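The complex is shown incomplete by one protein chain, all other protein chains being positioned as in the whole.
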Amino acid sequence: MKGLFAPQSIKEFLALLAECGKNEKHLIAGGTDWLIKTRGNLSEEAVLFDLSKMPELRGIENKESFLRLGSMETMTSIHSSGVIRLHATALSDAAASMGSVQIRNRATVGGNLANASPAADTPSALAVLGASAVVFSLSGRRVLSVEEVLGPCPNKNTLSDSDIIMEFCIPLRKEYVSAFKKIGSRSEVSIARVNMAVSARYEDGNFSDARVFIGTLGSAAKRCPSAETALSMETSLREQSFKDALCEFAGQMIPGRSTLPYKKSALMALAEDLLEMLEERGRASEKSGEKSHG
Amino acid sequence: MNEGSNGNKELTMIVGVIFLKIELKVNGKLRRAEVEASERLIDLLRQKLGLVSVKEGCGAGECGACTVLMDGEAVCSCVVPAFQTDGHDILTVDGLEENGELDVIQQSFIDCDAVQCGFCTPGMIMSAKALLIKNPSPSREEIRTALAGNICRCTGYTQIINAVETAAERIGECRR
Partner (left out) sequence: MDKRSYNYIGKNIIRCDAADKVQGRFLYLSDEPFPNALVGVILMSPHANATVRSIDVSEAIGIEGVEILTYLDIPSVKYNSGEWFPGQEDFPDETILTGHARHVGDRIALVMAETEEKARKARDLVRVEYEIMPAVTVLETAADMAGTLHEDGEKSFEGSLCYGDIDQAFSAAAYIESDTIATPKVHHAAMETHSVLAIPRPGNVIEVRTPCQITFGVQHSIAQVLKIPLSKIRVIKANMGGTFGGKQEVVFEVLCAWAANKLKRPVFINTTREETILSTRTRAAVKGKVETAVDAEGLILGRRFELTVDAGAYLTGTKKLMIAMGKKASRLYRIPALSYTGSVVRTSTTPAGACRGYGSPQIHTITEIHTDLMCRRLGFDPVGFRLKNLLKEFEEDLSGGANIGKARVIECLKRGAESFGWEENITPKVSRGRFFTGIGFACCTHGNGYYKTKYHDFSNMSLKILEDGSAILRASIHELGSGATTALAQIVGEVTGIDVSKITVTETDTQFTSYDSGCQASRVIYVCGECARLVSEAAVKMLTQEASKLLDKPVRFSQGSLVCEGKRLEIGGTVREIMKKRRVSIEANFEHRPEMNPASFGVHFAEVTVDKLTGLVKINRYLAVHDIGQAINESFVRGQIYGGIQMGIGMALCEELPYDSNGMPKARNFDKYHLINAPDMPDSEIILIEDGEPGGPFGAKSIGEISTVPVSAAIVNAVNRALGSSLTDLPLTPAKIVEAVADLKK
């Protein structure tokens, strides 16, 4: 290891980044996955950046048209946030379902995306909510949709080791409801076999303008347009069409994989459960008069 | 990288290995330590500070035997980089006793026979502690969720859950 920096601002981070040139860089958020991966084989050329001392990477704020979510916010802070539960329910679901209390206390939303695990829970929730990531690098600030960050390849994303995710912006969309659910091998503390996030506009029992993202089909979040169309169908056709679309999509994503029959079945379960959650949430928000947002 | 240009971390080099100087509070006492970059909190606690109550069961954040509280929240010390505890407050089971008296959770674990081989016990107690700090009267289901990251092979959890319930009741009685 060449050095370890604990910058206190993005500006300081970028200055330090410029100094370390082509050295291998490690950006450390909660450190959990980093420690497991690098313990004992940290290269001598590595430069470490501890992101835990940067206030700009923190905070959950309602900015009227969008929610600002600092990338270093933990799963615990996210799922215990009332603002997130109200306006980004799917993300709240995802944060609550990840790992154990101990892991949720450390795992950050930025780290969960940056790590590019295909079984990660929050990326599909962020994607379904239309979240964008504010990324800084030596070439400046850029705003990428979460889908753009995820990219097309499994186990890697489109960020380089000099990119830092500062925050996420989640658009506030009135009359929208969202939900996330995963299926693992235990009811709690389990890596997802399949996970799915859905958001849609809800009115009088009908959905429209839906977004559907499925995790674990080779990458962290894949958008499924046919399932989105199915969700807008009339209620008598909706559930079956939704399931059919998901299964067909899974067949296209992981054709011939031995896990495909199980994933299809689990997707049908997720379809039922998520529809129920969405309807319940839709009815609750209509009833309360307080329209919640995606 | 030379010293001084390293953000706010002080580095020292000892026979080719870079150490970071950190300062943290452990069980109420200020402690200073020099840690390596990929050193884990559990190594700092067990090897440098002698707190061998912190057990390693998996080294991957999956079993909870190494659970300690960091600023009041349960963490697996085997997956926390030691340098990130700089300036933070760590509590291990060793720090639970007050004036020589066991914490109500410890006493409840004894009374409810929630201990068998004892290896998971310190971590289990720390997870229970974190829960009861946040939620002094949890339901059985909330206790289960709080302990979901702590694996025990001996007890089937039943007597452990009973013990946490008993501790919560005792805390409630004290407050009344």
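Labels for the chains are A and B, by order of writing; each one numbers its residues from 1.
Criterion: a residue touches a chain if its C-beta (ideal position, glycine included) is under 8 Å from a C-beta of that chain, and two chains touch if they have at least 3 such contacts.
All values derive from a computational prediction rather than experimental measurement.
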Omitted chain - touching chains that are shown: A, B
Selected from B:A37, B:L147 or B:A168 as touching the chain missing from the view: B:L147
Residue among B:V35, B:I90 or B:V115 touching the omitted chain: B:V115
Residue of A:G21, A:G40 or A:G82 touching the missing chain in the full complex: A:G40
Contact footprint on subunit A, counting only the chain that is left out: 40-41, 183, 185-191, 193, 259, 261-262, 265-266, 268-269, 272
Residue ranges of subunit B at the interface with the undisplayed chain: 46, 51-60, 62-63, 65, 92-94, 97, 102, 106-107, 109-111, 113, 115-122, 125, 140-141, 143-145, 147-161
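Heads up, the rule we're going with is that only the chains that are shown with their structure count from here on.
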Geometric centre distance via CA averages, subunit B-subunit A, whole Å: 28
Touching residues (chain side subunit B, partner subunit A) in the complex: 1, 5-9, 11, 18, 20, 36-38, 40, 59-62, 64, 67, 70, 73-76, 78-81, 83-84, 86, 127, 130-131, 144-146, 148-150
Touch list for subunit A against partner subunit B, complex: 1-8, 12, 16, 19-20, 28, 31-32, 34-36, 38-40, 42, 47-48, 50, 52-53, 76, 99-103, 105-106, 188-189
